[in-house]
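Structure incoming, see below.
One protein chain is absent from this view; the other protein chains keep their places.
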Amino acid sequence: MKKTLVALAVMAAAGAASAQSSVTLFGIVDLAVQYGSGSTSDRLRLVPNGYNSSRLGFRGVEDLGGGLQASFWLEAGIEADSGIGQATNTNNQASGATTNTGLLFNRRATLSLAGGFGEVRLGRDYTPQFWNLTVFDPFGTNGVGTNIIPSAGVTGVRASNSIGYFLPRNIGGFYGQAQYYMGENLEGAATEDDGTGYGIRLGYAAGPFDVAAAYGNTEYAAADVTVWNIAGSWNFGMAKLFAQYQQDEGVAAADRTGWLIGATAGVGAGEIRAAYSQTEVDTAANPRSRKLALGYVHNLSKRTAVYTTIARVRNDGGAALALGGAATGANTSSTGFDLGVRHSF
Amino acid sequence: MKKTLVALAVMAAAGAASAQSSVTLFGIVDLAVQYGSGSTSDRLRLVPNGYNSSRLGFRGVEDLGGGLQASFWLEAGIEADSGIGQATNTNNQASGATTNTGLLFNRRATLSLAGGFGEVRLGRDYTPQFWNLTVFDPFGTNGVGTNIIPSAGVTGVRASNSIGYFLPRNIGGFYGQAQYYMGENLEGAATEDDGTGYGIRLGYAAGPFDVAAAYGNTEYAAADVTVWNIAGSWNFGMAKLFAQYQQDEGVAAADRTGWLIGATAGVGAGEIRAAYSQTEVDTAANPRSRKLALGYVHNLSKRTAVYTTIARVRNDGGAALALGGAATGANTSSTGFDLGVRHSF
Partner (left out) sequence: MKKTLVALAVMAAAGAASAQSSVTLFGIVDLAVQYGSGSTSDRLRLVPNGYNSSRLGFRGVEDLGGGLQASFWLEAGIEADSGIGQATNTNNQASGATTNTGLLFNRRATLSLAGGFGEVRLGRDYTPQFWNLTVFDPFGTNGVGTNIIPSAGVTGVRASNSIGYFLPRNIGGFYGQAQYYMGENLEGAATEDDGTGYGIRLGYAAGPFDVAAAYGNTEYAAADVTVWNIAGSWNFGMAKLFAQYQQDEGVAAADRTGWLIGATAGVGAGEIRAAYSQTEVDTAANPRSRKLALGYVHNLSKRTAVYTTIARVRNDGGAALALGGAATGANTSSTGFDLGVRHSF
């Protein structure tokens, strides 16, 4: 699936070659025909992330001896339907938003030192508070079937200027990480801490069972964004069940709550996926969206799959969430459909 | 010329290595000193596409068994004189134009499944209506000698959000492709179909003979853009002759017609190139530009060549086409000159 570009010091005189170091070039191209319908307007598109997000990356690991490793990871999102890159955010605030044209390492740009003590990771990386939303979503937060629980604010998925620490592996099933990230503003202003925050995630995985909880807080003079979630999965062999619960504040008009239940089941070379998820905001109107998604992935190889998903969302309390790029009125429904191919390299 | 970055799963314990999959990294850097002169103003530049367009790409093929193949192709244009990338268009309409700063896969971003049935290709790709203009141009639509017949509108060269089909090879000399591409607008507005269209191309190649015809149509509320062309080449051994004819409407003030005749001839390690092309618009004034181009390419190797081209365009009927970045007045002439190096990898 991933390939290592072996570094060879070509000895011109002798024609001999010896391995020195390695960089891995990796990526995914995922393209799907997507149709969305809503009460207001429908839309037909080609989209670059029906099953997995299209990307191109470079990464490598160096063994420093004594159990110490240095590694880097540069990963750029690609809108493969038009060839453009994806936007990033340079300071975890609205002012740091970029436009999405040229390729850039929005998905991850990190440098790590790792050893028996765990891993220290610097750069742009996923926030701890995001992982539960995607790991425990049968649809991996992609395509029309994606988890309806929203990521919380600018740092809901990733943060720039971060310093992270990961627990070492193999500590009795426990895993975890903590992250601090900087808004990088000049000190003294009311907004000096905007975009600065932290997150923490702790989990336990053993046999068929996996559960994790996370908390994150990002400071803004307007209103801090805080989020916590807990999620887990249980693998019954025939099927794997998923569940999530999240609360956030500081993003929506009031506190926001979401939950998901889902399942995947292997069928020969394929996999059936299903999920029901809900999100609601705790205002008087109590806007709420509920989604049911059903999909099938057929693996042509470990690297290549064809897939299809159908999902329907129902809105009430004034909510107007639409699927597949459609537009729908408040308190109406919307349907989305994906048919695509995913190829990784 | 192209190299395959062989994927090796390095067995850390044994030091053994075995091939798993492959990605090909490829590209061209082409830089030329270009001088253009016109009646209004001259210009001296370094340009990144005197013979071939500068680019950097990644591509790979996976054998899925049973004659089926999955493949991807990501290719970014490079303005190698300054290091910037090239613009693309995300929705085949004016609103989807990007600025040309960061690197992005404007030249091609595709995912394919191919087999005995042919190839289905998704993503951003050349339109069928473009191929005849470049394949049958001795100057390959690059440099001051480039074919004067203009590509027709935003989708004249490439389209985003496309679904293409290619006939299998080896069907008695026939070849062909069809493509559908989406503007991706919300339904309901007058411009809902803007940027949506299709193209088709059919050809026949046998021995020294190659001929192809293409048709394309892209919808816009203002005016649909339609184009058809036919072109061919005949290889006499000593020389190869080229001819093209094209009509388009919906781009210029009235229907536009263009034609080209040209030739290439091998001379040792080099090649002489010559072309005469014309384009005119069917208004009362009948603006017309006629170009004569002559060039020589000297191959230092299969990958590296030095080249030079000189071209002169004459305008009448109010036309004011200038070469090499110069500016020229209506009904005057303009001359362009390239001297450059092309290196592929």
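Descriptive notes on the structure:
All chains are identified by letter, namely A and B, in their written order; residue positions are counted from 1 within each chain.
Basically, a residue touches a chain if its C-beta (ideal position, glycine included) is under 8 Å from a C-beta of that chain, and two chains touch if they have at least 3 such contacts.
As the structure is a prediction and not an experimental result, all values here were calculated from the model.
In the complete complex, the residue from B:Q69, B:T101 or B:T141 that touches the missing chain is B:T101. The chain that is not drawn here is touched, among residues B:L64, B:A254 or B:A327, by B:A327. Of the options A:L103, A:A212 or A:V341, the residue whose C-beta touches the omitted chain is A:L103. Only one residue from B:G27, B:G118, B:G270 or B:G317 touches the chain missing from this view: B:G27.
Residues of subunit A that touch the chain left out of view are 5-10, 17, 20-23, 25, 58, 60, 62, 64-65, 68, 70-72, 74, 76, 85, 88-91, 96, 98-99, 101-111, 113, 122-124, 160-163, 182, 184-188. Where subunit B meets the omitted chain, the residues involved are 1-6, 19, 22, 25, 27, 29-31, 33, 40-46, 56, 78-85, 101-104, 300-301, 303-304, 325-327, 341, 343, 345.
Following the convention adopted for this analysis, only the chains that are shown with their structure count from here on.
Distance from the subunit A centre to the subunit B centre is 36 Å, each centre being the mean of its Cα atoms.
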